[in-house]
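Of the protein chains in this complex, all but one are displayed in their positions.
Moving on to subunit A:
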């Protein structure tokens, strides 16, 4: 192997209280696709942000073509031919494709015509179907990502870093992206792919760097490894994945939650939910699949009472609860684990014990002569910390100091207790490491076995398939169909998620 295109040697980065990266060394060759694989919090993004000049390393050196380099800002990184596409895009929604791409690269009077032509040519070169005059706000997420890529290409990038690029894409869009990656590297460019999805790694990477707890635990050629080995390296131990064997048939059970022809009209006039009807039985998990932003959040909030539907009814055990407010529904036994725990699910500046109290502060069981019964509450929190193996020194620990997985477990513990009848999970494992995901899946199945009804919203198809008894697909606020999970294949569900109707799908995908 010749001199590496880029090389990182002995990089360490300390944040207060956390070692983000410790003695990380690896290199990337020209024309190579490198996957940076690891659980959340393994330090993947941090090391890439160091290469991109967003963070400064505390120790270690960077090299390009064997020569030592210093990168103190993204601007310097770009001059060296490095571009990074963040997980959350940095596009201006109110501007056109052209304006976004040339942003920061133009001076004086802008010759739009010239730029448009240039961008059009560049897009055609890579087979991107893009109109340079479109506004970003009108584009689908997958297309927005292409704009981000074009932005990098426009700056003559040779090393493209992508942080979790497929998290927001449908399976088909992800496939397109992989195609681009192959084209791009065929021309001698390099790509670094940050991901925690093993499948992607196996399909596109040439070489894989496995990271865990801020260190490199493996530097392996794709051809010389398999998913099992990678997952072991990534987690550091074996996992017992949930299987469907231990489940009983459930559909003969009584109906618990009914959503009847629910429509939600947004202020803009566009319906966020259109004529949705779903039934959830006792002891059943109903999976809601779909690309995020297709009405999942609204559906969850209608069930838990945060928003009222414009039309339609919601029933629990045959009782109409459409008009009831959140508090009444909590009392009724509806638990809700929201997708965004930091804004909707917990209070980061409060302790674990206080977060356990969040939904039941009106409940007399936590009060003693009008004061909060701190002793009882702490005991309860301590028990939950043990039951859910939350890694925290005490119930008094402030939630912000916990890792994402442990924060999620706090919310989960509370909602599982609150939701005596129905529990709504919106993306319960998003962004969590595999150990936590596994634990949460087991909890969900356990609650199902107790006879609770579970509404599970997820964009991870593997999660939907692993847990659901039945699956409904949501696209642009409409149900594309409800299926027994055995009836569906990944391909079929992917097409349904992309907006194809059932009839069209069976013709195309059989």
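In the analysis below, a contact is a pair of C-beta atoms (placed from the backbone, for glycine too) under 8 Å apart; a residue touches a chain by one contact, two chains touch by 3 or more; residues count from 1.
Definition applied: contacts and distances are computed from a predicted model.
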item: Among "Simple sugar transport system permease protein", "SufE family protein", "siroheme decarboxylase" or "Cysteine desulfurase", the UniProt name of the subunit that does not appear here; value: "Simple sugar transport system permease protein"
item: Residue among A:22, A:83, A:292 or A:427 that touches the chain left out of view; value: A:22
item: Contact with the hidden chain (one of A:165, A:338 or A:431); value: A:338
item: Identified contact with the non-displayed chain, of A:330, A:422 or A:444; value: A:330
item: Listed residues A:310, A:361 or A:462, member touching the removed chain; value: A:361
item: Positions on subunit A where the hidden chain makes contact; value: 12, 14-19, 22, 58, 304, 306, 325-330, 336, 338, 343-350, 354, 357-359, 361-362, 366-367, 370-372, 374
